[in-house]
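One chain of protein is taken out of this complex; the other chains stay put.
Naming follows writing order (A and B), and every chain is counted from residue 1.
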Amino acid sequence: MPAPNLLNRYTRPMEGWWRRNPFYLWYMLREASCVFIIAYALVLLCGLYRLSQGEAAFNGWLAALATPRSIAFHGITAMMVLYHAWTWFKVMPKTLPFIHIGGKRMPDAAIVTSGLAAAVVLSALLFVLVWSGRS
Amino acid sequence: MTTTRIIEIECQRFNPQTDSEPHFQSYQVPFSEEMSVLQGLQYIKDHLDGSLTFRWSCRMAICGSCGSMVNGVPQLSCHTFLRDYFPDKVRIEPLNHFPVLRDLAIDQTDFLAKLESVKPYLIPDTEKTPAQGTYLQTPQQMDEYYQYSECINCLLCYAACPQYGLNKEFTGPAALALLHRYNADSRDAGSAERMEVINGENGVWGCTLVSYCSEVCPKGVDPARAINQNKINSTKDYFLRFLQPRGGK
Partner (left out) sequence: MQVIQADVVIVGGGGAGLRAAIAAAERDPSLRIALVSKVVPMRSHTVAAEGGAAGVVRGDDSLENHFDDTVSGGDWLCEQDVVDYFVAHCTDELVQLERWGCPWSRKEDGHINVRFFGGMKVQRTWFAADKSGFHILHTLFQTSLRLPSISRYDEFFCADLMVEDGKVRGVLAIEITTGEFFLFEAPAVVMATGGAGRIYRQNTNAGIVTGEGMGMAYRHGVALRDMEFMQWHPTALPGTGILITEGCRGEGGILVNKDGYRYLQDYGLGPLDPWPRPKAMELGPRDRLSQAFWHEQQKGRTIDTPKGQVVHLDLRHLGRKKILERLPLITEVAKTFMGVDPVVSPIPVCPAVHYTMGGIQTNVRCETSLSGLYAAGECSSVGIHGANRLGSNSLVEIIVFGRVAGDSAAQHARTVTASHGDSIRRQAEASAQHLLSLLGQETGERVATLRDAMRDSMESGVGIYRKQDAMQATCETLAELRTRYRGGVRLDDRNRAFNTEWLTAIELGYMLEVAEALAHSALQRRESRGAHFRLDGYEERDDERFLAHSIAHFRGDGPPLIDYAPVTITRSAPRTRTYGGAGKKAEMT
């Protein structure tokens, strides 16, 4: 019996790979969240452009923002931004060299927590500032 | 005595001499509390079907032979226990993203070539003889690279990495982690030689920080971290080239 020279190899196709594991789904959601963030930036830019066209134009833009579809869009975008921010802090330790404090390596969880805490505090501060500046 | 229960183990089968597509085969395996998935496979091979093919050796998660997909998750089968799946069945497939040679055995040659490509050895400034004694290296200096030296090359991270699945040219998590292991070693002076691999199209920029590799690593190596450290290094290198166009180091 001669040995087979050319053997089959089977490689599983990649189609639909991101549906195979919840981890990939969350990853795809993270990537997809960028689309919403871009859309939101475009909406803001649009507002800036309308402002340059005068008060009536800007008020038209503001009115457009108050429509149910726009509110839904902003609601979803806010959630996407929050999720994206969360993932951003979650991977933050991976982008940093080891940080040593008092000869001890700072654990990843501490980096993530302090990053998140800083974001929450700064956001709250900004919110209070903007809110109180609005008379 | 521990009670014996029966669990269903479903294995992906593929015979390169006769099959063009794999299929699944189920086995009923008696198991006790401490039996690993690997021991389940060994039971099948010894008593039910000697043709079931899989790699294994140390049984203690250090040799890196027995990686497979267990219910869709990359795992070392010696380090995964049947009790955690019972009463449901366990489905065992070969590691994702690799060509399958037979049943659960995958072709690792591509990985071995990649391992070699990152120059995974000390490239010292000047060669010394053993008579000159060892290098000095403090525990803190060791800490900079030690966790990356703990990679057992089990390939779970490649099976976890969709970027490797989509682009087989990508150097991939374990090899890049090992590259960083040597770059981060205070005894090494070979970073410049390894920069080509880092910068290349299939170097660190092939990674989109899915970071599932670090999640499945059984040894806590955190390859995603090693790779993303080097995105910073690669960026620095890029800008330094502008400042020192004549091949500055």
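In this section, a residue touches a chain if its C-beta (ideal position, glycine included) is under 8 Å from a C-beta of that chain, and two chains touch if they have at least 3 such contacts.
Every value quoted in this text rests on a predicted model; they were computed, and no experiment measured them.
Touch, as defined at the top, links the missing chain to these shown chains in the whole complex: A, B. Of the listed residues B:Gln75, B:Gln108 or B:Thr171, the one in contact with the hidden chain in the full complex is B:Gln108. Residue-wise, the contact with the chain that is not shown comes from B:Arg187, picked out of B:Arg5, B:Arg91, B:Arg187 or B:Lys231.
For the chain left out of this panel, the touching residue among B:Leu82, B:Ile152, B:Leu176 or B:Val197 is B:Ile152.
Mapped onto subunit B, the interface with the missing chain covers residues 1-2, 15-17, 34, 45-47, 49-51, 53-65, 79, 101-103, 105, 107-108, 112, 115-116, 119-122, 124, 128, 130-131, 133-139, 141-142, 145-146, 149-150, 152-153, 178, 182, 185, 187-188.
For subunit A, the residues in touch with the chain missing from this view are 1, 3-5, 7.
Simple rule for what comes next: only the chains that are shown with their structure count from here on.
The touching residues of subunit B, counted against subunit A in their complex, run 14, 16-17, 19-22, 72-73, 96-101, 107, 140, 143-144, 162, 165-166, 208-212, 214-215, 222, 224-225, 228-229, 231-232.
Residue ranges of subunit A in contact with subunit B, taken from their complex: 4, 7-12, 14, 17-18, 20-21, 23-24, 27, 31, 91, 93-95, 97-98, 100, 103, 105.
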